[in-house]
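Below is one structure. I have some questions about it.
With one protein chain held back, the other chains of the complex are shown just where they sit.
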Amino acid sequence: MTSLIRNLDAKGLTGLAIVMAVALCALLAPWIAPLDPNRQDLLATVAPPAWQEGGSINHLLGTDTLGRDVLSRIIYGSRVSLLAGVVAASGAAVLGAVLGLFAGYFGGWTGTVIMRLVDVVLAIPFILFALVFMTVFGPSLVNLVLAFILARWVQFTRIAYGLVLELREREFIQACIAANVGHLDILARHILPNIAGPLLVVATLELGYVILIESGLSFLGLGTPPEIPSWGGMLQEGRSLINIAWWMTTFPGVAIMITVVGFNFLGDWMRDQLDPRTAGRDAVAGAGGGVR
Amino acid sequence: MSLLLDVADLSVSFRSGRGRVPALRGVSLSVKKGQTLGVVGESGCGKSLTALAVMGLLPVPDSGIDGGSIMLRTGGSESDLTKTNSARRHRGKDMAMIFQEPMTALNPSFTIGEQIGEVLRRHEHLGRQAAQERSIDLLRSVGIPAPESRIKLYPHELSGGMRQRAMIAIAIACAPALLIADEPTTALDVTIQAQVLDLLRSLQSQLGTGILFITHDMGVIAEMADEVAVMYLGTVVEKGPTASILERPAHPYTQGLIRSVPTIEMSRELRLTPIAGSVPSLSRAPSGCRFNTRCPHAFEKCREQEPPMHVLDGSQQAACWLAGEL
Partner (left out) sequence: MTVARTPLLSVKDLTKHFGGKHSLLGKPRPIIPAVDAFSLDIHAGETVGLVGESGCGKTTAGRTILRLLEPTSGSVHFRSRTYAEARGPERADVVAADSNELRLLRRDMQIIFQDPYSALNPRLTLASNVGEPLRANKMGNRGERRERVAELLERVGLAPEMMDRYPHEFSGGQRQRAVIARALTLDPSFVVADEAVSALDVSIQAQVLNILLDLQASRNLAFLFIAHDLAVVKYVSHRVAVMYLGRVVELSPTDELFADPRHPYTEALMSAVPPPHRRKRPPRITLAGDVPNPAAPPSGCHFRTRCRYAKDRCVSESPALREIRPGHLAACHYAEKLTLRPASVR
């Protein structure tokens, strides 16, 4: 762990700082947020940010159409985004990676069935699937996460499958089989660590996608309920007023952007740390020739 | 015999995280008209880099020529290929290159005929019909059977040996004065290697091409080269006529290289005497003679001063303080 911290580069540090900040917002929202996110101030609706003409110090980033404080809603919104993003992306990653490992390593009939299923799921537009799912089971955060996992595991399966197929033919895996290393051991010790990097990067990209999808569904009234503030919901509420009240969409948008970038940076850095070839960069020198 | 290619004191370096790493240091070698110079050495010795420098194909901006000259003499004129755009003007027309792995050197999405035709149309300004006829002739001359139908095939539809022949056909399309062959038979089986070596020799005698032949295989050197240059860690350590280098190697590295290779004639009781250690990375090249860390004869002076080329009898030269004594 200490060596991990020592290896923090600018990118890793930025990513870690952003993710920690967002996590802290989510955790400590009631203490950090200046106002109740659902408190309506009908005397100050659509107020601009504090530094603009007509703005007030009470509403640092302005208010929305119901006079709710944008800053407070963004702070509370991080809870939904973070929870939905992390749970949905890691759920999809675990399910998808396990199925991909299994299909790629053992192959055969089950492997073929899994990969055909992947083809089918990939052919369904995700937004359509999410709409139907949320309509049938009702709009809630849990259902959103479930819909995401059920539809997005294929991204991980596809990538894991391809990587495993290539790795399986590598000679060190053959050497393991020749030395009586068990199949589960091969999967856990020899294959998973070698595909974890790319999967991690996909997971951070998917995480950003969940946050965006949540906003899309909220627009259709199928996302999280309006009393729970979420960045996506704020985006959609402000969409129609973008010409007069830019702050209603811009600030949640910036929050989404910063969070996604933070997770991507952190993912990239973690991938490098997982790989001994890039972990301690100084050690790389000295691996000279010897092979033509 | 007149010089076709004269590389003098060529230095090339790579940019890396920790500054510039010299990859070639004062390389001098020459190819005579219609003759073959074999360049031999292990991975990282700079033999392929030398070829790329001649062809003007050094990876930019990661590497650059720091000094020296590469003179190409064709058709009565002389040009320095280290000058900007100079190599590009001669590439394809006066000089061409054959690579080790034809599958990566050929474009997978064009037929063999289209790829030869492209060269002919660009450099010889032939029309489509004429180019196709010439392509068929060329494929026939490199020993590809039924060339009329083969020109319609894509690279992946040919066997390894046939692909290498197709690449040779592209390389000789404009009858270049200089052919650079970088390990052209390393990826091939011995029986196919034999075919390709035969082909290169017969093309050379027909066209009078000078060949710069890069390989790690002493047997191929013995078979193909009139003269040899032995490279180690970016320097030429020994050069001269093939026969004298193979019979009386003067540099300890050449000697070690020859003793490391098992031969079919060798008695089964003999043990190989390998060179100790392994090739250091370029960024950690030793001072003085670059071979001193692995040399059985190294002494004080070798670690301090880089030995110059000593001219031995005939035209054999070796960069060793003990040249002629070992």
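Residue numbering begins at 1 within each chain, and the chains themselves are lettered A and B in the order written.
What we mean here is this: contacts are C-beta pairs under 8 Å (C-beta built on N, C-alpha and C of every residue); 3 or more make two chains touch, one makes a residue touch a chain.
All values reported here derive from a predicted model rather than from experimental measurement.
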{"item": "Touch criterion as defined above, residue of B:Ser16, B:Ser278 or B:Ser315 at the omitted chain", "value": "B:Ser278"}
{"item": "Sole contact to the chain not displayed, among A:Asn194, A:Ser230, A:Thr249 or A:Asn264", "value": "A:Asn194"}
{"item": "Of B:Met103, B:Ala130 or B:Ala243, the one touching the omitted chain in the full complex", "value": "B:Ala243"}
{"item": "Interface residues of subunit A (partner: the chain not displayed)", "value": "109, 112-113, 116, 170-172, 174-182, 185, 189-190, 193-194, 274-277, 283-284, 286-292"}
{"item": "Contact set of subunit B toward the excluded chain (per top definition)", "value": "42-43, 159-162, 189-195, 197-198, 216-223, 242-243, 246-247, 256-266, 268, 271-275, 278-279"}
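Just so it is clear, only the chains that are shown with their structure count from here on.
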{"item": "Subunit A and subunit B: spacing of chain centres that average the CA atoms, whole Å", "value": "51"}
